[in-house]
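Heads up, one of the protein chains got dropped from this complex, but the rest are sitting where they should.
And now, chain A:
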């Protein structure tokens, strides 16, 4: 792995910055079950960081720790150079961490536009009364937010379904709407929980393209969990590999690919 004290330059020439988020000695227990055991890794500014592993490896738990849904039993989360105290997910979201879900969590009855607008919630400050009456500051705020949302809609090429209720959309598009909602929050870190799950090859290609474009255009740091090894190796800069709650590998895709522990975990090994 390259020296990372001051960031590094990726294979395709992108400059990756300093540490944005750091997981220090994280252990997560549910009663007697240890879901994550003593894992440390960092996420750097501007990179695409993947967390992979077989089923039940603890990937989603790790993502839930990053998003603040779980508080680690032991260990610390450092964010932008400071230790993050235990927080509610919405507080974490305000700090600039946005996510998508493995099982799509959109408001089915609402239009795409409204769904994406909810991604701006953390940026809205006007009171309920002002918002209801669409008056004064609330009005200006809504216009600003709508502008951001429209740029995201344009970026993800979903203009034609702007006014369509989400419930009527096919799966692949719903995933894209979820990404749009997360992007609308203008996050510092974007967490993607299995963005390609259940997609066909073409949809996967599209999604990969969008993930790369988001990273490229907005410089958003992306942490993603993914099952599909091929996709992960193609688009990520660095990969953490987990197995049974432990970290068994960490490095660039090619480093990880040649790591014996990783090969064993994925292909199985004779005991």
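In this text, a residue touches a chain if its C-beta (ideal position, glycine included) is under 8 Å from a C-beta of that chain, and two chains touch if they have at least 3 such contacts; residues count from 1.
Operating definition for what follows: contacts and distances are computed from a predicted model.
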{"item": "Chain not displayed: protein name in its UniProt record (\"Acyl carrier protein\", \"Alpha-D-ribose 1-methylphosphonate 5-phosphate C-P lyase\", \"ClpP family protease\" or \"AMP-binding protein\")", "value": "\"AMP-binding protein\""}
{"item": "Residue among A:25, A:144 or A:213 touching the omitted chain", "value": "A:213"}
{"item": "Among A:15, A:73, A:159 or A:200, the residue in touch with the chain that has been omitted", "value": "A:159"}
{"item": "Interface residues of chain A (partner: the chain not displayed)", "value": "12-13, 113, 146-147, 150-151, 153-155, 157, 159-160, 162-163, 213, 216-217"}
